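With one protein chain removed, the remaining protein chains of the complex are shown where they sit.
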Amino acid sequence: MADLRTSIGKLQLANPVMTASGTFGYGTEFADFVDLERLGGVIVKGTTLHHREGNPYPRMAETPAGMLNAVGLQNKGVDYFCEHIYPTIKDYKTNMIVNVSGSAIEDYVATAERINALDAIPAIELNISCPNVKQGGMAFGVTAKGAEEVVRAVRQVYDKTLIVKLSPNVTDITEIARAAEAAGADSVSLINTLLGMAIDAERRRPLLSTVTGGMSGPAVKPIALRMVWQVAKAVQIPVVGLGGISNATDAIEFLLAGASAIEVGTANFMDPAITGKIVDGINEYLDRHGFSSVRDIIGALEV
Amino acid sequence: MADLRTSIGKLQLANPVMTASGTFGYGTEFADFVDLERLGGVIVKGTTLHHREGNPYPRMAETPAGMLNAVGLQNKGVDYFCEHIYPTIKDYKTNMIVNVSGSAIEDYVATAERINALDAIPAIELNISCPNVKQGGMAFGVTAKGAEEVVRAVRQVYDKTLIVKLSPNVTDITEIARAAEAAGADSVSLINTLLGMAIDAERRRPLLSTVTGGMSGPAVKPIALRMVWQVAKAVQIPVVGLGGISNATDAIEFLLAGASAIEVGTANFMDPAITGKIVDGINEYLDRHGFSSVRDIIGALEV
Amino acid sequence: MKKYILDLKVRETVAVGRQFVLLRLTADDQLPEMVPGQFVEVRIDETPSVLLRRPISIHYYDKAANELGLLVQLVGNGTRWMATLEPGDTVNIVLPLGNGFTLPADTSVRPLLIGGGVGVAPLLYLGQKLKEMGITPTFLLGSRTENELMRIAEYEKVGPVYITTENGAVGEQGYVTQHSVLTREQFDQVYTCGPKPMMVAVARWAKAAGVACEVSLENKMACGVGACLCCVEDTKQGHVCVCSEGPVFSIDKLSWQI
Partner (left out) sequence: MKKYILDLKVRETVAVGRQFVLLRLTADDQLPEMVPGQFVEVRIDETPSVLLRRPISIHYYDKAANELGLLVQLVGNGTRWMATLEPGDTVNIVLPLGNGFTLPADTSVRPLLIGGGVGVAPLLYLGQKLKEMGITPTFLLGSRTENELMRIAEYEKVGPVYITTENGAVGEQGYVTQHSVLTREQFDQVYTCGPKPMMVAVARWAKAAGVACEVSLENKMACGVGACLCCVEDTKQGHVCVCSEGPVFSIDKLSWQI
């Protein structure tokens, strides 16, 4: 049994396996399948300042080795989260991390401030891929300036571990990662979904109500791996890797590329028990290759 | 039998199906499998001013529903092409289009100028995803300025149909497309490959000699389709769509999204006869839906 | 209800017409409790080409025989893979999912079960449970042609069966909402599952007739447990997940224009 412990800044993880926001609900939806306390962390659903109904149905389309979604951040808002959901998840002995989303900087700040007060939430993941309504709907996270502004503002009110989730729909993700680091992020996680589209040729209509949506699943893994490798070389803060991770081998690839921890997303739909299997598989790999700690393989790719 | 004719500016095509550069050699490699004269066009291998040996082996890795390649533009240079290859392809009654690549603007210009003199080559496809050696290796095609400069320079020496192939590794592909249009491009084709990476976890090494490489295949189709749809709305010039097209339905999706023609790439490896089948499949679709011309479905997506 | 991920064993894969198969599944241990209207999610092989599990309604659960029956329409690569399963093969299934139909509190209720296409599948199990309760269900099953009518004899074992086909080959010609039984007989509870236009028409009829009506929705879903929010239906409480808060809804809760 190898030592699976890792860390994201000051946040200690029992192992590197976390769940990606939006794919694992509040964790409780998967409690019949996975012992949540065996995971390094659970990143719960994107939470915004106010209740959001999200986009109209249909919101999902399957694509080759992937899927598109256009949920549109449906959630009941941070107050509902604090009052009704937090009590149901706060006693799990794992890192319960809240994904924070918004459409204006002051909304991010107000949401982060509310969550800062919750003792059992040791970290937030800041989703900066949301459209900035004050900037014509361009996402915060596609420019270094946009990323830096929102991270800096949240940093001022949030004193626990701040993970910034990066958009892959950019020319140079390392520039955005460095901007997040400069603005005080404790870590960056990547990649969020790639913007894609699917069409029903027979009906000559888009398959999503929003026309375009976010692509995830095994199809995106090579792009995610490349970006994690680039960003891990570009910043000093720890990197959390995600994008198509479906088994322990995939997870190990991200660790080798430089990720200190990983998130499992779409694969939870394929096998609701996959996260526990990935923890076991990483341990088996470390034992088989004679590594005493998972930390020995972080960034250990030989190029 | 519907009318399959389409056009890319002044270039007339018997049908919208072309082959993507680098996946179909000079066409002759596939002549046992496909009647080249049944295709709308054949876009031959990337050609540079000078002979290039390309990257070391290994250059290819399979990924979920896709593949990575890092060929590195191996070719024998434009003079060899003109003297030895052009004579073997010039008599095919289809559009033989040369993909032109380079690492400096003057190289692109010199190559395009040589090919401009070849009567049986009615068009070039300018690959602007190549690294600019004078700009620290950043690709020409990832900034509007870089794209505009190279297109403008080539436009001055090339008077036939100039198709500019766009890189998808950018924040806003419509900005690059508009720059190419402003610089005189007759058409834009997209998408070139997405930058990806694959790792052999057991050996802890990259699977490509160059670490990263270009991803293609069905996995990238949703991203390509989204970008074609965005660009078709953003420019007046015709758009050529490619990225993961593996069958007639995929091709029709790109036409519906606004492409005037399409290119088939990686699918040639799966089925060397696929291009002919796609021509047939488009015709069958048009007949079944009562369209008299393929031009009726270009951009016909109802959103 | 606790959910399980189980490797079930195929007893038999029975072709039902040209477009459907019946999967007869069992397990070494007793299968968990399942209620009518719930569904399962079937994993398609080990291939990433069909990424997502396929949601399939519970056609029957025969506790004594420890057998789960799934009636599957062959529509894509996933369902066609299911049709290739052979006796002894294993199939990975998450179950039971969703809420299920509301069973009547009172055995005097006269329920009408209206199904269309593969939507008839969950109504068999519902009918069987109603019959166990001492209630005789009436079935009204619709299809385009005689080719999509499935396992009618099984329904007839449970209660009277009325049929419509659009081509008139079997039963009355037309849609289920045009069948004469709707005017001839009185019902005070409707349960329906089928194509959305059919369910909307049924809901409209039920509302006009003042009959309580539950519909079982088939929205496209991913996680199956209310986590991803992909399969939402617009209701008077906003967007709710069909997989976890449904698939069965009272028409009073939906935002349908009826």
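Assorted remarks:
Note that the chains are named A, B and C in the order they appear, and that numbering of residues resets to 1 at the start of each chain.
One rule holds in what follows: a contact is a pair of C-beta atoms (placed from the backbone, for glycine too) under 8 Å apart; a residue touches a chain by one contact, two chains touch by 3 or more.
As the structure is a computational prediction, the values presented were derived from the model and not from experiment.
Shown as candidates are B:16, B:141, B:217 or B:258; the residue that touches the absent chain is B:217.
For the chain left out of this panel, the touching residue among B:6, B:23 or B:171 is B:23. Residue B:53 is the one among B:53, B:83, B:202 or B:284 that touches the chain missing from this view. Interface residues of chain B facing the missing partner chain: 22-25, 29-30, 32-33, 45, 53-54, 56-62, 64-67, 69, 71, 74, 217-218, 246, 266, 268-273.
Here is the rule we use: only the chains that are shown with their structure count from here on.
For chain B, the chain with the farthest CA centroid is C.
Chain A has the C-alpha centroid lying closest to the overall centroid of all protein C-alpha atoms shown.
The distance from the centre of chain A to the centre of chain C, with each centre set as the mean of the Cα atoms, comes to 36 Å.
Of all residues in chain B, those that touch two or more other chains are 64-65.
Residue positions 48-49 of chain C each touch two or more of the other chains.
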